[in-house]
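Note that one protein chain is taken out, while the other chains of the complex remain in position.
Lettered A and B in written order, each chain numbered from 1.
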Amino acid sequence: MSLVGPLLLATFLFCVGIYGVIARRNAVLVLMSVELMLNAVNINLVAFQNLLFPAEAAVSGHLFALFIIAVAAAEVGVGLAIVLNLFRTRATVNVDDVDLMRW
Amino acid sequence: MDPQTAGWALVVALFLPLAGAGLLALIPARLDQQIRRAAVVITGVSFALVAAITAAFDFGDAGTLQFVTDVSWISAIDANFHVAIDGISLPLFFLTYLLTFLCAIYTLSNLPAPGKPKGFLGLMLLLQTGMAGTFVAFDLILFFIFWELVLVPMFFMIGMWGGPRREYASVKFFLYTLFASIFMLVAFLAIYFQAGAETWSIPELSAAAGVGGTTFQTWAFLGIFFGFAVKVPMWPFHTWLPDAHTEAPTVGSVLLAGVLLKMGTYGFIRIALPILPEGAMRFAPMIGVLAVIGIIYGSLCCLAQTDVKRLIAFSSVGHMGFVMLGIAAMNEAGIQAALFGNIAHGVITGMLFFLAGSMHERYHTREIGVIGGGMLVKMPKYGVLLTYVAVASLGLPGLAGFWGEFAAMWAAISPGGDLGDAYGGLYLGLVIFAAIGTVLTAGYFLWLLQRVNLGQPPARWADEPLDDVLRIEWVSWVPLLLLILALGVFPRLVFGVQDAAVTNLMSFVTG
Partner (left out) sequence: MDWMLDYAWLVPALPLLSAALIAAFGKLMPGKGSELGVLSLAVAFLLSVGIAWETFTAPAPMEPVEHAFEWSPLGGGFVIELGMLVDGLTAMMFLLVTLVSLMVHIYSREYMQGEPRFTFFFAMLSLFTFSMLLLVIANNTLQAIIGWELVGLCSFLLIGFYWEKKPNQDAANKAFLVTKFGDVGLIVGVIVLSVPMFGASGSPFNILELNQAAADGAIGQGTIVLGMLMIFLACVSKSGQMPLHVWLPDAMAGPTPVSALIHAATMVTAGIFLLARLYPVMAQSLLVMSVVAVVGVITLFFAGLVALVQDDLKKVLAYSTVSQLGYMMAALGVGGYTAGIFHLFTHGFFKALLFLGAGSLIHAVHSNNMSDMGAMRKAMPHTFWTFIVGSIALAGFPLTAGFFSKDEVLVAGQYWPYATGGLVFWVGLAAAFVTAFYMARVCFLVFWGESRSHHPPHESGRQMVAPLVVLAILSIASGYIGSPVWDDDNNFGTWTATPVLAEADYPFVADDELGTGLQGGGEVLAGGAQGQAGSASVLAVEGEEGEGLGAGSILHGPPSWHLDVLLMALAVFLAAVALAWRIYGRGKPEEDPTLNMGPLTTVLVNKYGFDDFGYRYIVVPVRDHAARWASWSSNVVLDGIVAGAGKLTRDAAMTTYRVLDQKVIDGGVNGAAFSAAWWSERLKRVQSGDVQRYAAVLVAGVIVLVVVFAAAR
């Protein structure tokens, strides 16, 4: 099996993620887009591990992917909590309205 | 205590004030008087310990390090915790503890708005550890840490308890000195890597008879020079000083003049000269010229002042000029003179700031014109004290101020190394101009005395009840007043202690 397929898929997902992060205004959707990017990376890691180092006993790529899934879960948890709090105090989840960190 | 083995005593004395600051933090803030008394006890015990160290100090062997503690501290960067004391450190170390003790006593009854003795005294104790550590650290990293440690408490002391322009003054003080010390740190790092031995130990680096080549030494010296020169302060790096002094609370001014400025000149002598002798030789004529400009210039500025505290602050520029002239002479007599001048200036100018502070307490102004004279009528004892200290400050023989000035000029006539051959005429000129500076010094002090002390008090003060010297003031001042006389009559008290250590140190410089 060639690497091209998974890499193309990953690239597509990553670009969609970047687009989402940059262009969407809804904080929830931004978070989801981040997830897309992370999963694109996961696809890459798994693909590289399987296709380039199939005989390797230490499955670092898989391990990294699992790590990322776990961290992403935590991140989404924290992120959603922030978004929730944001909604409670400001009644909006539009990221344009949240510019407290401005100068 | 055996000075060879009792390193613990020095460490205890060094960190006692720091522990005391922690202790003060535990006392509830409402126990105002108890906090002040506790601070007196802490500084008193520290001073007693230092007095005991001084008594146990082997004066016959003042050239070698005593009370040594040298243990590995941060092994990753080869930094050691190396503290010790020798004849050069001892007088300054002693002075630090004495002045802090007296300041604590003074604070029993005098503390400017907004009060809060807990914070104030805690900062003072922190400051004490920083100052004292600078004088006993024999590791460049340790030295630098103590050096920087001093900035923070002084910043807050000026910034919170200072005069009307305290924020401006404190920020200026902090930034200027910090900025300069960065260059010093860079130079330290360069020395560390250049030395090859990868050590921060001051004695080892000194014994290496010069680190790197002449070019390296010149650049490294320039960095260190900038760091120390701002602290001294040398002309033209002095402008933070009048502001800081004027705005600082009395105790802050006393410690600033009495100890902080000495850290700069001490650094020159302890670090810059022995580690970078060739660089020092190259820079010595320039240092001498700047020093003498400082003498003349500081005195001229004093003549133009209308604010008592600012006048005294500018007088420090002139007096430290004499100290730097001694260093520029690059011989043993010059170093002796510089160190003596350090001590004398600390005692005298510290006392002058005490007086200026108390004057402000009474008149609620520092403007000479508003005070308007007649203090000898209004507060005779106070007037006599001001005269006494002013006369000491203008360098009258028999009082402390004379020896540092005279010896500096005397040393500068025959500068060490090849300087005499190359710059003999320049140094003769420096001596003459420095001597003219003493006339200007006399001029502004006499004029100050005339305007403040003499004549009849103006109408606005005539019926004002102004307290003459209070009991608590006597207690905190008498040691300094006696020291001014004692140093003048027995210059051996300082010269004698330093002699062997200076000989030792200069053997690294001139070979």
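The rule is simple: contacts are C-beta pairs under 8 Å (C-beta built on N, C-alpha and C of every residue); 3 or more make two chains touch, one makes a residue touch a chain.
What you see is a predicted model; the values in this text were computed from it and never measured.
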Per the definition of touch given earlier, which of B:A209, B:L222, B:L300 or B:L426 contacts the omitted chain?
B:L300
Contacting the left-out chain in the complete assembly, out of A:L9, A:V76 or A:V95:
A:V95
Options B:V12, B:V152, B:I436 or B:L481, residue touching the unrepresented chain
B:I436
Please identify, in ascending order, the residues of chain A that touch the omitted chain?
18, 21-23, 30, 95-96, 98-103
On chain B, the omitted chain is touched by residues 172, 175-176, 236, 239-240, 297, 300-305, 331-337, 376-377, 391, 396-398, 402, 406-407, 409-411, 413-414, 428, 431-432, 435-436, 438-440, 442-443, 446-447, 450, 453-456, 490-492, 495-496, 498-499, 502-503
